[in-house]
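The complex appears here minus one protein chain, its other protein chains still in place.
On to chain A.
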C-alpha cells in the first residue's frame, strides 16, 4: 500500500498542474496576492499625498497646520512608500508568480502567507500609530541616538517577522517543486523570486540585530547606545532593500515583456547569472551610504567603492539583454535599418510603454549612481537633494513604473478580468503624467542638490541667505513635479481598483516568455543556491567583519537617547 501511495503522489501533482493550467489562476492564491497588492496601492496613495504636502512645503508654497510637522510627514512618506508599498507589492507579485509557475501554492504556504500578512499589519499599526502621535519623527532610517517611542521599534520587529514568514513560505514551495521536478530548471520567474526572498531574508539580519539592540535602550533598560554600529547595521539592509525592488522590476523585464511584444527570452543562462550576481554582490553595497562617516578608515572606504560599483555589472548585462530582445523582436517583425526596430515596438501598449520608460530612466539613474559611489564625488552630493533626485529616478521611476506596468496584466489575471483599450489609454496617460512629473521633480532635485541644498529639511531660507534664496526657483519646479505626480498617483490608484473590481470579466494570461528555439541549454550549476549563498556570506564577511569588530570592541563611550522634535 505504502509504495502505491508514494508512486501516485507525483502523478497526482502533475494532474493538478494540468487542471490548474486549464482553469487559469488558483482562486485562493489570487486572493492573497490581490490583498497584498491592494495594501500596496493604498499605501501608495497615502504616501503620495504626504509627498505632495511635503513638496509644496519645501517650495515655500504651503504652510503646514500647527498639528502637523514636516518631519512627521516625511517619516510617514518614507515608511509608507519604502517599507509598505514596495514590500507588499513585491511579495504579492512573487507569490502570484510562484502560484503560476510552480503549479499553485502549497496549502501550508498559503497559510503562512496569511499569517505573514497578519504580522505585517500588526507591525504597520504600531509604526503608523507612533508616527501619527508624533512619537516617532525619526525618518525611516531612525538613526540613534535620536530615539522614538519603543513601540515604533517593536512594530518594525513584527514587519520583519512577517517578511521572514513569506521568505520561508517561498523556500518551502520552491523546495517542494524541486523535489517533484528533479534535474529540471526552476522556471525563470520563480528563480528571480528565490533571489529576492534570499535577499529579503539574509539582508534583514543586520537591521534585525540593530532593532533588537535599540529596543532595550528605547525602554530604558540600557543607558547608552553605540551609534556607529547601529548606522552600519542599518545600511547593510537599507541598500539591499532598494535592490530587492529593482530585482523584482527586472524580473518582469526579462520574463513578461518579451512575451508581451511577441519576442523570446534573450538568454536564459545570462538572466540567471544576473540574479546570482545581484544576490551575491548586493548586501555590501550599503556601505556607500557611510562614505563621509567618521569611525571607518580610508582603506575600508576605498574597498567599498569596488563593493558598491560591482553591483553595476549585472545592470549592464540587463541593459544589453533588454535592447537585444527589442532589436531581435523588431527585426523578426520586418524592421529594417539600424534603428528601424524602435518603430515597430508597441508604444501604445501600456504594458510595454511603462516598463520601457522604467528601463530608459535607469540609464541616467544608474550612471548617477555609479558617479556618486566614487568617494570624492559622493562627498559633493552626500545628503543633498541630489540624492533624493537619484532615488526618485531609480525607485520612483524605474521601480514604481515597472510595478505599474506589471499591474496592467497581473491584476486582471488574478481578478479574472481584462484590460480594455480604454483602460490601456488611461494607463498610457498615467505613465506619461508620472514620467513628466518625475522629470520636473527629480531633475530639479539633482540640480539644486549639486548647488548644496540639503535633503530632509523643511522650507527655510536660513535667514534670507543669498545662496539659499538662489535655490528657490528649483524648489518651485520640484513643487510642479510633485503636483503632476499626485495626479498620476490618484489615476494609478483608480486603475488598480478598477482592474480588480470593475473591468469586464474574462481571462488574462500571465505573460511568460519562452526561450528561443535552439537556444543553448542553461548549465545546471545555476541551480546550486547553497553555493551562491555561501559566496554571498563570504563577501558580506569580507566587507563587514573588520569594521564591525572595530566598531564593537574599539567603541567610543555610548550615547544617551535624545528626543529632538
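Brief remarks follow.
Just so we're on the same page, a residue touches a chain if its C-beta (ideal position, glycine included) is under 8 Å from a C-beta of that chain, and two chains touch if they have at least 3 such contacts; residues count from 1.
Note that in this section contacts and distances are computed from a predicted model.
From the set "ATP-binding cassette domain-containing protein", "Oligopeptide transport system permease protein OppC", "histidine kinase" or "Cytochrome aa3 subunit 2", the protein name that UniProt assigns to the chain left out of the figure is "Cytochrome aa3 subunit 2". When the omitted chain is restored, the residue from A:233, A:291 or A:350 that touches it is A:291.
Contact with the omitted chain, checked across A:324, A:342, A:360 or A:432, is made by A:324. Listed residues A:24, A:340 or A:454: the one in touch with the omitted chain is A:454. Remark: the residues of chain A touching the chain excluded from display are 69-71, 137, 139, 143, 145-146, 226-228, 231, 267, 269-270, 273, 290-298, 301-302, 305-306, 309-310, 312-313, 316-317, 320, 324, 370, 373-376, 378-380, 382-384, 451-460, 462-463, 465-468, 520, 522-523, 555-560, 562, 564-565.
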